[in-house]
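Structure record follows, encoded as structure tokens.
Heads up, one of the protein chains got dropped from this complex, but the rest are sitting where they should.
Chain IDs A and B follow the sequence of writing; residue 1 opens each chain.
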Amino acid sequence: MDTISKEDIRKPENIVYKRTELLTDKVMSYCPGCGHGTAHRIIMEVLEEMGIQDKTIGIAPVGCSVLAYEFMNIDMQQAAHGRAPALATAVKRLNPDKFVFTYQGDGDLAAIGTAETIHACNRGENIVIIFINNGIYGMTGGQMAPTTLEGMKSSTSPYGRDIKSMGNPIKMTELVAQLPGTIYVTRQAVHTPANVRKAKKAVRKAFENQKLNKGLSFVEIVSNCNSGWKMTPNQANQWMVDNMFPFYPLGDIKVNED
Amino acid sequence: MSMKELRLMKGNEAFAEAAIRAGADGYFGYPITPQSEVMEYLMAEKPHERTGMIVLQAESEVAAINMVYGGASCGKRVMTSSSSPGMSLKQEGISYIAGAELPCVILNAVRGGPGLGTIQPSQSDYFQSTKGGGHGDYRLIVLAPSSVQEMADFAPLAFDLAFKYRNPVLILSDGAIGQMMEKVELQEQRPRFTEEEIRKNTPWATMGKTPDRERNIITSLNLDSHVQEEHNIHLQAKYREIEKNETRWETIQCDDAEYILVAYGTSARLSQKAVDIARAKGIKLGLLRPITLFPFPTQPIAELANRVKGILSVEMSAGQMVEDVRLAVGDKVKVAHFGRMGGIIPSPPEIVEALESKLIGG
Partner (left out) sequence: MTEEILIAGFGGQGVLSMGKILAYSGVMGNKEVSWMPSYGPEMRGGTANVTVIISDERISSPILSSYDTAIILNQQSMDKFEASVKPGGILIYDPNGITRHPSRKDINIYSIDAADEAAKMGMTKVFNMIILGGFLKIKPVVQPEFIHKGLEKSLPARHHNMIPENETAIEKGKDIIKPVFLLN
């Protein structure tokens, strides 16, 4: 039997899949099993497939994805905690021909940056907001997030989130869907290949909306945090399916085709 | 028609008009007395139709300064304005902008504090303005206009300095300078930067990664402390360079002076009158007016201290700039402070009385 050399495998005609050029070679700082890496990949794939990488500016948050700019091979800005939608507002208004997105976690978007999120959505800024919701503060070591579920344990809710004293988990996505400025609001996940394909389609739709100057598209990705949740990656994904999805159901929440 | 134009304008309006003419790309603000005329003027003027400049009323001062951060990251000429309580909110964003070394222009029409304080003119934000303001080791270039003409002249100057040093420039004004009207000569319109100019002149700007260059990243984050310290050393070197090149001041009747007032902004105008009053009484008084507060005119004050009998720092505060005056003077001559607080503007005769009681008689 003839052996196939590596060189043969790498011939363009033999390539069936390759990593997008828009991800750098830098080893990602995310924990094994974390959804961030997949979320990064699908966004970069969409930019590459649309051929808009040379006119896209991404805004990284504070949180685990603070270093998103290390992995995304496009022009990036790193915002103060919660302020990414404010940066994105100015970048887009000053450069209407560019593509602009923010990439934010739940602490960033749903707690400290609530005002910036709501008002960017309400003004209908022509940008894309990607919202990674894992119900916990990963980077600072597993503290309670605004999206932490009732009864869910974290380092600042060690006996489980008590609604009476700690408040309710907030559904930002449903909230912004009520605002007339949002054009497309959806909730996705990236824990299975099928979900990754759906999530990528949603991200594509969001950027297509921006291309057509339609307004603000908001894509929530419910994700896991196996480190923060103190689980193995598989356990975390199963826990997410069993507990997060019932409270944060997947699917389109608002699709305005006008 | 001549290209320059003479008008009677309020300081805040002159600043806004001059910013349009300076080729500003964007203004982001939140209303607060006594500087709301800036955004009101811009909104009424529709600069988008004149030059393409955009004007946006943000949801908060926090959002406004972060819009400035985003716009500045693209190499655009962007600006905001506020007053003391709003400036406190902006400090987070200013620290990031200083850390990421971005150019922008910020106007603070200072009002008396602390807290909500008063809406009346004050100079009690001197420390905040000249020593950093937010967290971390950084400095702003601080310009202190004392006339409507300077409110207009400092808009293009501030943008030019901001881009020259990749550093935020603060214009430290107050409600008196902002709301009084004086004759002002406006400069001709200069063009906004084109994308080609931005890509050429500010190659760090995030305008989209073209295949011919590496990606641009605007960040103030350096998790490696050695890298952060290198960055701090670089910033400090830049501030020393700014001190060397950009210190601005004016002296009035200092040549034969036996006593000197040091005052900026509104206080400098009052002090100028005080000089006239004192000289009519036979007191040889002069005025040194710092035009830049950072960098502070340490050297000229130190030189004056060699040949005068005393120096009075006149401020509408409890005495903030006087610390920098004392650092400049050392123990060469007596340095005293005179000021009113809470939005009270001292009268020129009061200044002369203070001079007599604190330095001449004292």
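By our rule, a residue touches a chain if its C-beta (ideal position, glycine included) is under 8 Å from a C-beta of that chain, and two chains touch if they have at least 3 such contacts.
Every value quoted in this text rests on a predicted model; they were computed, and no experiment measured them.
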Item to check | Chains still shown that are in contact with the chain withheld from the display | outcome: B
Next on the checklist: Which candidate, B:K183, B:R240 or B:K281, sits in contact with the chain we can't see?
Outcome noted: B:K183
Checklist entry - Taking the entire complex into account, which one of B:L6, B:L116 or B:V227 touches the absent chain? => result B:L6
Checklist entry - For the chain left off this view, which of B:D160, B:E195 or B:D276 is in contact with it? => result B:D276
Checklist entry - Which parts of subunit B are in contact with the chain that was left out? => result 6-8, 120-121, 175-176, 179-183, 266, 269-270, 272-273, 275-276, 343-345, 347-349
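One rule holds in what follows: only the chains that are shown with their structure count from here on.
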Item to check | Complex interface listing, subunit A residues touching subunit B | outcome: 53-57, 59-60, 66-67, 69, 72-80, 83, 86-91, 93-95, 98, 115-116, 118-119
Next on the checklist: Which residues of subunit B touch subunit A once you look at their complex with the stated criterion?
Outcome noted: 25-26, 28, 54, 56, 58-60, 62-64, 66-71, 73-74, 76, 78, 92-93, 96, 100, 206-211, 215-221
